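The block underneath contains the structure these notes are about, expressed in structure tokens.
Of the protein chains in this complex, one is absent; all others appear in place.
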Amino acid sequence: MSLPPNTAPPNTAHGRGYLAIPGPSVMPDAVLQAMHRASPNIYAGALIDMMPDLTRDLCRVARTQHDVAIYIGNGHAAWEAALSNTIAPGDRVLVPSSGHFAHGWADMAEGLGAQVDLLEFGKQSPFDVNRIADALQADTAHEIKAVLAVHVDTSSSIRNDIAAIRKAMDDVNHPALLMADCIASLGCDTFEMDAWGVDVMVTACQKGLMVPAGTSFVFFNDRAGAARAKMPRVSRYWDWVPRANPDGFWQYFNGTAPTHHLYGLRVALDMIHAEGMDQVWARHRRLARAIWAACDVWASKGGLRMNVADPAHRSTAVTSLRLDAPDGTRLRDWVEDNLGLTLGIGLGMGEGRESDAFFRFGHMGHVNGQMIMGLLGGVETGLCALDIEHGTGALDAAAKVIAGG
Amino acid sequence: MSLPPNTAPPNTAHGRGYLAIPGPSVMPDAVLQAMHRASPNIYAGALIDMMPDLTRDLCRVARTQHDVAIYIGNGHAAWEAALSNTIAPGDRVLVPSSGHFAHGWADMAEGLGAQVDLLEFGKQSPFDVNRIADALQADTAHEIKAVLAVHVDTSSSIRNDIAAIRKAMDDVNHPALLMADCIASLGCDTFEMDAWGVDVMVTACQKGLMVPAGTSFVFFNDRAGAARAKMPRVSRYWDWVPRANPDGFWQYFNGTAPTHHLYGLRVALDMIHAEGMDQVWARHRRLARAIWAACDVWASKGGLRMNVADPAHRSTAVTSLRLDAPDGTRLRDWVEDNLGLTLGIGLGMGEGRESDAFFRFGHMGHVNGQMIMGLLGGVETGLCALDIEHGTGALDAAAKVIAGG
Amino acid sequence: MSLPPNTAPPNTAHGRGYLAIPGPSVMPDAVLQAMHRASPNIYAGALIDMMPDLTRDLCRVARTQHDVAIYIGNGHAAWEAALSNTIAPGDRVLVPSSGHFAHGWADMAEGLGAQVDLLEFGKQSPFDVNRIADALQADTAHEIKAVLAVHVDTSSSIRNDIAAIRKAMDDVNHPALLMADCIASLGCDTFEMDAWGVDVMVTACQKGLMVPAGTSFVFFNDRAGAARAKMPRVSRYWDWVPRANPDGFWQYFNGTAPTHHLYGLRVALDMIHAEGMDQVWARHRRLARAIWAACDVWASKGGLRMNVADPAHRSTAVTSLRLDAPDGTRLRDWVEDNLGLTLGIGLGMGEGRESDAFFRFGHMGHVNGQMIMGLLGGVETGLCALDIEHGTGALDAAAKVIAGG
Partner (left out) sequence: MSLPPNTAPPNTAHGRGYLAIPGPSVMPDAVLQAMHRASPNIYAGALIDMMPDLTRDLCRVARTQHDVAIYIGNGHAAWEAALSNTIAPGDRVLVPSSGHFAHGWADMAEGLGAQVDLLEFGKQSPFDVNRIADALQADTAHEIKAVLAVHVDTSSSIRNDIAAIRKAMDDVNHPALLMADCIASLGCDTFEMDAWGVDVMVTACQKGLMVPAGTSFVFFNDRAGAARAKMPRVSRYWDWVPRANPDGFWQYFNGTAPTHHLYGLRVALDMIHAEGMDQVWARHRRLARAIWAACDVWASKGGLRMNVADPAHRSTAVTSLRLDAPDGTRLRDWVEDNLGLTLGIGLGMGEGRESDAFFRFGHMGHVNGQMIMGLLGGVETGLCALDIEHGTGALDAAAKVIAGG
């Protein structure tokens, strides 16, 4: 008996899709389950009662003993909220940039009337802390009210050394606030808000926190609280004071609560703390190292390159890559159409033809060994299908890392 | 054979709960279904493609040919968004009040630096349009930039005549914007944004729009757009210009989209338009009239009173009531604990002991005849159980109305 | 301001539907939640481990210390399973009938080759135990191997006295097995398998057990086990021996497990036992008494009648009623089309025009006070809309009962 004739080329995308973009990330079933429910009473009952533990457990992820304000919103909302509580029109902020999103935050600041000093470090390298120190030292009048530092820039996948910025600020005795954007990194890359001396941290729920997009968070310490107290005016909606220390439930959210997101977040935080922050970070590191190992092999022949050369500066949540244009886009299209695998676009990494060179892997949150092997196996398949030159043995190399090598 | 001995008093709350508060409202299963899914790609694909129809269908609910900006947020966010696009610090706004939420919106305006002229009409009566006209006529310098009019105040259940305000404004040739808060009324009480001459309308998704709390909307016409164009500065996050006419998908939301809410909203809008706006409004009217008929009978003996005496000024989405304190709270507690029925608290209607007099029925959105009879039947049961004096035959009266009487 | 013109008669069915038929019943959200999950491993892990507690908690509902066999199937499957384990071709069974389903079970027995002695008691009266005793006494050769007694016949809503049958059997020293069909009654009407001397009990999951249709159960004691041991042949699929005392997980189900139903059942049993069997029964009694009170008032004028005159013989899970034909069907159609309320048809209660006289209320499982008031309020509304004569004050009467009267 011979195999039946293969009457048509099959489409091997029919199956469970895998969204491997750098956010929104893959969510646990339990999170979606918790959100599939009738609306609760918002004036009394279980939802109200669960808030103290929820904010405590959010702070445990951020590694802070201080406060958190929850916003119905996305990461941009958290950006604007953090600035609205601390930066008055005319204030100056220093924004070192290692990618697209530093520019975005700077733009939010300008939109609020701040003067922005942008320090550009390109898209392949992390911040040079010395240049930040120089800029602060030059600011003898202490006009700079805050340094806005993106921990991991989702576009370039560069991870910056936030603790080193604090040290530089302290070394030059500059009183500006240190504000960190951990939207891409929280719950993936190691982050220690209090130990690293971060005054304000902003993040959102749809990446390492594994909840559908729609809530974001601003963590702040007493120094930031003091800055808030000196503001001439903070709008009611952005004001973090009642949100962080409400007299009534509605003040947590300045109005109606994001009921279903709170249920989802509760489950996600339970999962994160059941695993343990150290374990969560170590898992992301192990899986990222597997991805890097595969990329190193692929890059040994042909044009594939990781955007960040030095592993010490790579995020463990997202990897930005390039192929010779337009192969980045060709690869993304092929694996999505033929394998059910969706990769991230290259965001802000190039113009024109170059925009088809870059692509990204998201590996944040609810991600395990077999998923990463599926992601890498899918890419290998795409490289083969499209005859894009690449080194052989990448998957074996990745498997070895996950195996503990 | 006799019935077995009733060994313990049963708790008849074990069953399907009914949250009959004035928002969040009961949601269709299909909405929750649509939201139970993996996160989608936010850079290409079906989610992006569905936006034009979604905004069009939102505008069909608002009865406007103009623009809508979607915000991840609650009603308070929409309040602040509307003001942020049109009212500069120092500008004056006129806020007629017939309940708690007018004060809330006024407070948001003050938080943004506006000067607020509050016209108080108490909590039992709608706006007196003549007093609004007088206030505008007195403003010969046209310092008042907007009239902030709550269509239905969820706390008092008063429905104001928005078209009459427009007429008054036109009669005195005042150029202020007419801004309406339809958070409680949209998709329940008849509302015609364009026909009534409303320049800006704010609403949220968790009431008549039948979606979990978390998105809100600002609709605006060209006059409002012109006011926006003259603003010295609008923050990036609140700016409705790119949200209403985005170059890229992310601009609809100034960042990451509220992916799951969009899916839910799509289904809810499909249901609303399949029924038809006229039908939706007529259904709410019929059911509200049934509630009023029951209340009239109950009120014929004992202390139950509807807050709004004149049916012409009552919302068809929410009914505020009172009993002699503390019977309002006793009733709410009893029906929740014994019947699985949750009524709304009396929000901002009284202090101290009086706060236990008021309570509310929500009857907005996904609500039909058997639900309303269950709500009213539950209240009748509670009145009996607590020996609260009331007229007999209330449920029969309500049934007659729903039957078409 | 007057109310807007009512441009079209509204349809007040748009809202949450209420399926008030005598099974499938309304299910708790938590049950559906538990079933919304990926398939589990069926060879090791949590699913296997949960079986001992699951069967124990099933037996606690049945009030037996004996065995249970779980079948993927419906109530008919349980009927056939029970017979297949105990009745050989040619054996005689005695089937007293008080409704449609006694005939169904008798027919299953005939299909297996049994000889059926049917004792007909009509559709308005319970079994006359004396006639059963007479029939057994006449069977001096003990050819009758089992009495098949439907506890509650879902069609007629008659509840039979099972304990009295056992007493009658004992009084005449007849060795036949006593087999009870509790498909409609389990988890609603009081039932005590061991205390009442029932040898075999069959039921299914979609009524009082609150799980989607698809699993059924046969409980059996040692006497039934002894009868099984004497059978010349029992098919592998129906054999309850390995199902009740399996060596491996697959034997519980003779093959692949009904994975998702087991998760749903686990949650439903948790809810039942958290409430407590006495409480569950008392709740059903209280709610049934409210229904009867309303029906008594309705019946005081016009043609509505409960099928079972004596409350002592009524089920507390289902109520069969009639109106003058064709008003039963008219009523059902109207409340479904106009209120979102679905009543049960009159099953096997009449032919031709008479078939449009009967209808039924299901009030089993996940049912509380506000639901029942919605059901009764819907019926009142329908009676009014269709101008069907009926007594007034039915709903007030029901409310008083639920209130504790």
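Chains here go by letter, A, B and C, matching the order in which they are written, and residues are numbered from 1 within each.
In this section, a contact is a pair of C-beta atoms (placed from the backbone, for glycine too) under 8 Å apart; a residue touches a chain by one contact, two chains touch by 3 or more.
The structure displayed is predicted, hence computed values, not measured ones.
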Among C:13, C:59 or C:108, which one touches the chain that has been omitted from the display? C:108
From the list A:219, A:281 or A:358, which touches the chain that is not on show? A:281
Among C:73, C:377 or C:393, which one is in touch with the chain left out? C:73
Residues of chain B in contact with the chain that isn't shown? 29, 33, 36-38
Provide the residue numbers of chain C that touch the chain removed from this figure. 17, 19, 21, 23-27, 32, 35-44, 72-77, 79-80, 84, 89, 107-108, 111-113, 204, 206, 212-214, 233-237, 239, 253-261, 342, 344-345
Against the hidden chain, chain A presents residues 1-4, 6-16, 18, 26, 28-29, 36, 161, 164, 190, 271, 275-276, 278-283, 285-287, 311-313, 335, 338-341, 366-378, 380-382, 384-385, 392-396, 398-400, 402-405
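As a convention for this text, only the chains that are shown with their structure count from here on.
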Set of chains adjacent to chain B and to chain C: A
Same residues or different residues where chain A meets chain B? The copies count as same if more than half of the interface numbers are shared. same
Any idea what the CA-fit rotation angle from chain A to chain C is, to the nearest 5 degrees? 180
Please work out the Cα centroid separation of chain A and chain C, and write it as a whole number of Å. 54
Please report how many Å separate the Cα centroid of chain A from that of chain B, as a whole number. 36
Residue list for chain B, restricted to those that touch at least two other chains: 17, 26, 36
